[in-house]
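All protein chains but one are shown at their positions in the complex.
Labels run A and B following the written order; every chain starts at residue 1.
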Amino acid sequence: MDAILLQVLNGLDKGSAYALIALGLTLIFGTLGVVNFAHGALFMIGAFCAVTVQRILNLSYETVDESQTDFLGNALVVKTPYVEAWFGAETGGAIIDWAVPLAILFAIPIMVFVGYAMERGLIKHFYKRPHADQILVTFGLAIVLQEMIKYFYGANPIQTPAPEALSGIVNLGAIIGMDIVYPVWRIVYFFFSLLVIGGIFSFLRFTTFGMVVRAGMADRETVGLLGINIDKRFTIMFGIAAAVAGLAGVMYTPINSPNYHMGMDFLVLSFVVVVVGGMGSLPGAVLAGFLLGILESFASMNEIKSIIPGIDQIIIYVVAIIILLVRPRGLMGRKGVMEE
Amino acid sequence: MFGMNKNDTTMLLLVAVLTMLAPFILNPFPTDSGLAQFNAGYPDLMQRFVIFGIFAIGFNILFGLTGYLSFGHAAFLGVGSYSAVWMFKLLSMNVIPAILLSVAMAGVFALVIGYISLRRSGIYFSILTLAFAQMSFNLAYSVLTPITNGETGLQLTLNDPRILGVSQTADGSIPVTSLFGMEMRSTYEMVVGPWAFQFNVGYYLSALVLLAVFYLSIRIFRSPFGLMLRAVKSNQQRMNYTGLNTRPYTLAAFVISGMYAGLAGGLLASMDPLAGAERMQWTASGEVVLMTILGGAGTLIGPVLGAGFIKYFENIFSKINESVLHSWFSALPDGLEDLLVTLVYPFVGKGWHMTLGILFVLVVVFLPGGLVEGGQRITTWLRSKKADGNKPTSTTEPAE
Partner (left out) sequence: MSNSKFTRRGMLKTGAVAGAGVALPTIFTASSVAAYTNEPTGGSVTLGFNVPQTGPYADEGADELRAYQLAVEHLNGEGDGGMLNTFSSKELQGNGIMGKKVEFVTGDTQTKSDAARASAKSMIEKDGAVMITGGSSSGVAIAVQGLCQEAGVIFMAGLTHSNDTTGKDKKANGFRHFFNGYMSAAALAPVLKNLYGTDRNAYHLTADYTWGWTQEESIAAATEAMGWNTVNKVRTPLASTDFSSYIAPVLNSGADVLVLNHYGGNMVNSLTNAVQFGLREKIVNGKQFEIVVPLYSRLMAKGAGANVKGIHGSTNWHWSLQDDASKAFVKSFGTKYGFPPSQAAHTVYCQTLLYADAATRAGTFNPCGIGEALEGFEFDGLGNGKTLYRAGDHQCFKDVLVVRGKENPTSEFDLLEVVEVTPAAQVTYPIDHPMFAGGALGTCNAG
């Protein structure tokens, strides 16, 4: 029983990342009608925002310690971060320790700017072009972004730990008399994603801006005829979608050390999630994200693997095929979207 | 000629001349000059040019004509390769049965996957094909290792039970692939002054196959069947309303393009008897999509150009390293030399992906019709310079 509950937790956790990425992808698709293959790269850039903040906080001055030697036998150069020098070792250390949560503040403006620049600089020229062209141009862009990160940060994963206070484990089962331990940061990630998803939905639901955007998603031309500049709002939505992907990336870094190709690793999966959810449906994307996350976790249980060997390798694709054959437009897709 | 109009005949002849003379055309620089780095006229790369050209031509029959964007075509290439290597292992080192089996097996796989996937259209179709291909890749990499030899890729060994032929040659090595005794790897090298040109049996076999399937694709494009497929692309609903069931047509196109992919896979394995699982990965499927769009989807020659373009980058640009750069710029003063090397280095060698990505973006932004449109613009420009040029005889006309 606790094994199953644990896998549900794992599934929700994986699903959080899938749902956040798919949500942004759907926002872009639903508003601008663009198939964005660079979305994984946005997730990756978000993660490297966290790395960058960590690096900035760790900027150090060097002192030579004669008592120790480095690998060449010279006197060891000891690095002390400026932050520690300014605020004292304890406060400074604490600031560095909280690099990942601090990176959220850094990542939001950066990601909105990146998204805005991408849309204005490149993608706006592709609204009238075939989806295949959009795929090619965004894929090319994704490669360029990823290679730029590789050039500056290398190809190996870079560790970005969670704050000490949030990196232990907690026994969730204690309340119901079971033994279910789970990492604190993963719980944080789950609630964070709920917060972001809830934020986006209430933004679209309860603000005038959101209402106009939703109206524009349903019928762009009519909204345009009403004298509303829908394009500008859609550009802003692109920025917001980029920020959602970026935040998903920032908070993901303590779970798995980020590397430059993490975006590509998520790309195929996030498209499967979006399509299973139904093109253009925001609730569909979220639902499919959590659903596939949970199914993936269950499929990796030993009991299930012993019945169907290798099922964990293909479960996502099997589910996608079945759902698409049973429900032609995914779980919650609208008719006529992306079918030609 | 051969039931083709004049333009198509010209183009086929042009392709024939280009492929037959490729060893010369692709080796324009003397062997020991600094620019020899850019020579592409060695057997392996020439083979890859034409084989991936075949792959892209086949993909274009589906995508260019019907507009169905498959993201899983690499699976058929992989199936073709595995079939061919198994044929070498079990039957004979002759490439004919291997290629036949790979085409047939890819056809069967395409029939099954196409039958299911074509129940949906648009992006739903793309994701279905992607899902099938990724499933094949994941299984080939791990669970199906007894058949595919997993990560390492399926290779020949010294104790293959070959029915027609020997397990190992007299000197104790693995026999090589051949066509009735003509070894695929045998190469004749012609030295002309400082140039060295290589003529390889395997390349010429692949090139002849390319010509044959290129001819076939011209015929398909110009046939009533091709017209029907184009009608599907422009408005499938209207086709359905006229009481016509389009599914058999699209399925036929899917299977034909799958068989092209299988043929390419079989040829790859014939040139170099190894079948790696990563041939089926989604990135490989994505690559053929890029080749086709980059070259010009829906045009006859575009996919071949796109294939050549990408393979050239992969094999030539990735080999330019820091010391090669230093030698290029060694004539310059030291400071300038270092500066240039620093500026260029991120885009070659380990940075070749970066250059490729930038070129994707540039081509698709400025040449919506792909490289073919670039070619057309140049010819129009040249023609407009000549006052008397008023005959529009473009050799590379888009299909639409």
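The definition used in the following text is that a contact is a pair of C-beta atoms (placed from the backbone, for glycine too) under 8 Å apart; a residue touches a chain by one contact, two chains touch by 3 or more.
The structure displayed is predicted, hence computed values, not measured ones.
Shown as candidates are B:19, B:138 or B:285; the residue that touches the absent chain is B:138.
Only one residue in the set A:181, A:226 or A:308 touches the chain that does not appear here, and it is A:181. Listed here are the subunit A residues that touch the chain not shown: 2-3, 6-7, 10-11, 13-14, 68, 70-73, 76, 150, 154-159, 161, 167-169, 179, 181-183, 185-186, 255-257, 259, 261-262, 265-266, 296-297, 300-302, 305, 312-313. Where subunit B meets the chain that is not shown, the touching residues are 30, 32-34, 36-37, 39, 42-45, 48, 138, 141-143, 145, 149-153, 155-159, 168, 171-174, 176, 185, 187-196, 198, 272, 274, 276, 278-279, 314-315, 318-319, 321-324, 326-328, 330-331, 349-350, 352-353.
FYI, only the chains that are shown with their structure count from here on.
Chain contact summary for the complex, subunit A toward subunit B: residues 35, 122, 125, 129, 131-133, 135-137, 139-144, 146-148, 151, 268, 271-272, 275, 279, 309-310, 313-314, 316-318, 320-321, 324-325, 328-330, 338-340.
Those residues of subunit B that touch subunit A in the complex are listed here as 63, 67, 69, 116, 119-124, 127-128, 130-132, 134-135, 138-139, 142-143, 236, 282, 286, 289-290, 293-294, 297, 346, 351, 353-354, 356-361, 364-365, 368.
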